[in-house]
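Here the complex is missing one protein chain, while the rest keep their positions.
Letters A, B and C mark the chains as written, and numbering starts fresh at 1 in each.
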Amino acid sequence: MIVCPACNHRNPSDALVCEACGGSLEHFVYRACPSCGALNPAENVFCHRCFDDLVPGSAETIVEASDIPVESFVPSEPSVTDREEAVREAAAPPVGERPTSDLILEADAEVATTAEVVSEETEPGPLAEPQQLVGEPIERLEAAPSEPEAPMQPSELIPEAEEDVLEGLEGLVPIAAAATQAHAFALPVPPSVSETEQHDAELFHSIASERGPLRDAARVVIPRRARLLSRRGRALLYLLVLLAALTPVFTGDRTSLLLRPRDSVTSLARDIQSLPTGSAVLISFDYGPAYAGEVDPLALAVGRHLAASQVRVVAMSTDPGGVGLAEHLYRTIAGEMPDYRYGESYAILGYLPGPEAGLRTLCTSLGKAFKVDYVQRRTLSELPVMKDLTSVQDFDQVIVFADDSRSVRSWIEQVQSQCNFSLHALVTAAIEPMLLPYQQSGQLSTLIAAAHSAGEYEKASGMEEPSLHWTDAYGAFCLVLLVTAIATNVAYLRTRARQRSHGQ
Amino acid sequence: MLETPANLLATLPPNTLQIAGTWVAALLTLATLSYVFGGNPAFRLAEHLLVGIAAGYAAALAWNQMLWPRLQLLVAEPATYWYYGVFFVLGLLLLCRGSKSVSVLGNLPLGVLFGTGAALALGGGLTGTFIPQIRASVLSVNPADYGEGSLGWAYVIDPIIVVAGTIAALTAFHFGARTDGRLRALWRGLVRAVGGVGRGLITICFGALFASAALSFFAILNSRLVFLLRDWLKLLYTGRP
Amino acid sequence: MQPLIDAIESLLSSSLNITALAVLSLFCLLFVVFTGRAKRGRRFPVRAIPAYKSIHQLVSRSLESGQPIHVGMGSGRVGTEAMSEALMGLTVFDYVARHAAAYDQAVLGTTADGTILSAAQGVLQRAREEAGFAERYAGNELRFYGPDPLVYAAGTAGAITRDQHLANILVGRFGHEGLWIGEAAQGQDMVQLGGAAAPGAIALMQATLDECVIGEEVFAAGAYLHRRSHLGSLATQDTMRILAILAIIASVVMASLGYLG
Partner (left out) sequence: MKKILPMAAAILCGLFVLTDFFVPHPSIGAVAAVLVEGATILAAFALFLGVVNLLSVHGRRVAREARGRGLGVVLIASLLATLAIGVALPGSAALNWVFDYVYYPLQATMAALLAFFVVSAAYRAFRVRTAQAAIMLVSSLLVIATQLPFGQAISPYLPIARDWILTVPVTAGMRGIVLGTALGTMATALRILLTVDRPYV
């Protein structure tokens, strides 16, 4: 039997909609929390009020939420052991410190610990038979007000909680549902009330009218952090970042004189320098426009070096945006060097979809992966630059520019492990830490974080241009982060001191 | 239809499009950067333009690179490429999701997608990550393997940290929380202590990744400013563009 | 017959395959046993994860105040190995949508991938139908912005700041766009929760969001919210974790004693 929450009509237990008012019954399946009695939607695993487990005992069968059978709306009862648990818990001193601050931010940590302790330490036993329960709710409700108090939330943050008509009833969602249900037919009076039902009704009423514990439940501890940064503080911080990025304009980028290439950069430059004229390099542009700002300068420096060493270059991409970037880059290089021609010195094969399976075909045949090239739409064998290059093994070096560690991992796992060649990964600084283990294990010959390596590469390759290193900016940015760290902690200490003086 | 304006554009002086493009790019860059000082109409314009262009560009790419070539193959050699036909029909069923009444037809292609994805995730997670990462954490912690005498003792610290750290970090994710019985409580305490160390290591890892990402983002910001100052305003002199 | 023999031969040819198959069989066995137990109602107490508790509370509060919750499902694609993260976003959306639908309230879901969009459309439509408000299902409660992650970030941040939302929940495959959305929505009076599996993304998200689920915790969303049968897989994961740790310790001891290569 299901009691319709809107009109109290008793429906057969397989009813999907109420026979009297036509409202849906599917979601009005509630389960009472074994420790605090709050009603929870049947799918909940934790009680929304006391965070205790709602995982039921063996008496109930569990099914997937999508096919929950419609059960009675009558809350299932906590057992004697549960009651003892609840009493014991209530008698125990409140766990965790009650935050004295009016900043919810500082309260967060304590809130978490309180909740954690409560939900971890109290575990209800299996549910017992209903007849054991006579007289139980009164005891439980007596115990309830002395439960560890949920930390208060400043009222100014949740004004709606104070004004809400249904204040304190949020655990008892059926009432809210009844209020929102627009049209109900006549409300039929239940024919006769059995003892259990009477008891249930009393329990329900007592929980509903008991303001004390529910008031705490109404102040749901939502981890809303007070805004730490005012609008002005934020603007100031952003201005500092902007200034840091513009430092070289004012300082003339003096620290770039201190620039000394790191070992990994030097070794890559040496590797490329040692390539004989006419050897071939495969470059994969596995990055999109978003991170192009970081990777492009390094890609340009390496591309120029390769062009100057008269090495054949074949470019491809596993990122849809990467092909456009490769083309743009090579247009720039070809514009600088008149005898650097498409099809003879370099070629762009195109976009290779489906990284894993696609990359694996590179080991067997380039022609299978790319039917035609990207720019001239000719078959690969028609391009002079592709002479003697049929699979990835025929290349002397493979360079991958990437903004996603997954694509580099695919190169290592799908291609490099199958056919041996030296693989250089030139990646964004953001993903470099994730690839370091592969460099340590020797699977990557070189691993360079792009951020400010373009200048270092130019120095190492001897192709130095009067281009911008923008070195000062990075130093300034480091300072900005340091200032941020100091500022936030000074602000924090000041708030704490103020609170302490208020407390006294 | 679109050829005419394209031809018309081709008759313009060679640099016109490039110069116009640089101006458009610079103005859009400024509009986007203006978000730093709070939301404003210029940023909202840039945002909507980006959302529209990205979707249009991706859809065009999907059509040109994925669908059109396969459709051609299917029409040319239906006997060899019949399976493309199957997926095209499934794809059309997926499009039925857009309409309320026939939405249920989309369940079949979604079943195919979820099944394939689940197998890829399971196989990849197992053979690509789980087993290789466990193998990678198997390091000798015998000082004799790393050098003679105190040198070996110095070098063995790293593998010990890696192995113990991996175990601790893995423990930090343990879900179970049974407390009944004294033995269980002991186990619980052990898991908590080791997991606490693991959480510390995870936080170190987060700190390092946070810093690296910050550097990455700053490099991107620099490149935008260099574009504005050098390519647009021509304030900075460099030998090459 | 011959193809079968070939297949078995090729299976046996690699030690990785055999190890993987053994681990998989063990995993499956444990999974079936524990899921069966969970379905029969065996208790499996789990530690508390604050972010999931907050989702419970936020949903209640949203039903009370009528403010919708936004669920960002990220850019994972169903049909690739990103499916599992994408599915967790979908599970959280399912939870929020069912509650919103039962009380005939609004909800907002965003994604950067069409496959998640189509799955989420099914979820929302079903939730509305089951609640008896089938006619309330409208296309604009689910939005697609993308497919590039930053396009998703810009579109989503715009959408959630235009209307007053109670909370912003980001679960699924996220990259750096998690930071973008989190910081852009910072000025709003909005609770922000989220989680992702990739370390690079989560390092940024935990700095900006109010509460965060990390790595493996993301995959427990169903068990902690409304799918009790998922508790079985948590038990499986725990057992496998203990076995993996034991395997590492045993192998390290053997390697140190010189028994392994």
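Convention: a contact is a pair of C-beta atoms (placed from the backbone, for glycine too) under 8 Å apart; a residue touches a chain by one contact, two chains touch by 3 or more.
Bear in mind that the values here come from a model prediction, so they are computed numbers and not experimental data.
Taking every chain of the complex into account, the absent chain touches A, B, C.
Only one residue from C:Glu64, C:Asp94 or C:Glu211 touches the chain missing from this view: C:Asp94. Here one chain is not drawn; of B:Pro78, B:Gly125 or B:Gly147, the residue touching it is B:Gly125. Note on the undisplayed chain: of the listed residues C:Val33, C:Ala106 or C:Ala207, the one touching it is C:Ala207.
The hidden chain makes contact, of the residues C:Thr115, C:Thr161 or C:Ser251, with C:Thr115.
With the whole complex as reference, residues 1-3, 5-6, 9-10, 17, 20-22, 24-26, 28-29, 32-33, 35-36, 44-46, 48-64, 66-67, 70, 83-84, 86-88, 90-92, 94-95, 97-98, 104, 107-127, 129-130, 133-134, 136-137, 158, 161-173, 198-215, 217-218, 220-221, 223-224, 227 of chain B touch the missing chain. Chain C residues in contact with the hidden partner, per the touch definition given at the top, are 3, 6-8, 10-11, 13-14, 17, 20-21, 24, 27-28, 31-32, 35, 77, 79-81, 83-85, 87-88, 90-91, 94, 113-115, 117-119, 122-123, 139-140, 142-148, 150-151, 153-154, 162, 176, 179-180, 182-184, 186, 197, 199, 202, 204, 206-208, 214-216, 218-220, 222, 227, 229-230, 232-234, 236-237, 240-241, 244. Annotation for chain A: contacts to the undisplayed chain at residues 64, 66, 106, 109, 225, 228-229, 233-234, 237-238, 240-242, 245, 255-256, 258-263, 288-293, 324-325, 327-328, 353-354, 356-357, 374-375, 429, 433-434, 436-437, 440, 449, 451-452, 455-456, 469, 471, 474-475, 478, 480-482, 484-485, 487-489, 491-492.
Note that only the chains that are shown with their structure count from here on.
The touch graph of the protein chains shown is complete. In this view the innermost chain, defined by its CA centroid being closest to the centroid of all protein CA atoms, is A. Set against one another, B-C and A-B show the most C-beta pairs in contact at B-C. Per-chain Cα centroids separate chain A from chain C by 10 Å. Between chain A and chain B the centroid-to-centroid distance comes to 12 Å (mean Cα coordinates, whole Å). With touch defined as above, residues shared between interfaces to two or more other chains in chain A number as follows: 120, 123, 231, 290, 430-431, 434. Among all residues of chain C, those that touch two or more other chains are 44-48, 148, 176, 187, 199-200. On the side of chain B, the complex with chain A involves touching residues 36-38, 58, 61, 65-66, 128, 136, 177, 179-180, 208-209, 211-226, 229-230, 235-241.
Those residues of chain A that touch chain B in the complex are listed here as 120-121, 123, 231, 235, 238, 241-242, 244-246, 249, 290-294, 296-297, 320, 332, 336, 351, 353, 409, 413, 428-434, 437, 441, 449-452, 465-468, 470, 473-474, 477, 481.
Residues 17, 23-24, 26-28, 41, 43-46, 48, 51, 53, 55-65, 108, 112, 115-116, 119-120, 123, 160, 164, 166, 170-171, 173, 176-177, 180, 220-225, 227, 229, 231, 288, 290, 321, 404-405, 430-431, 434 of chain A touch chain C in their complex.
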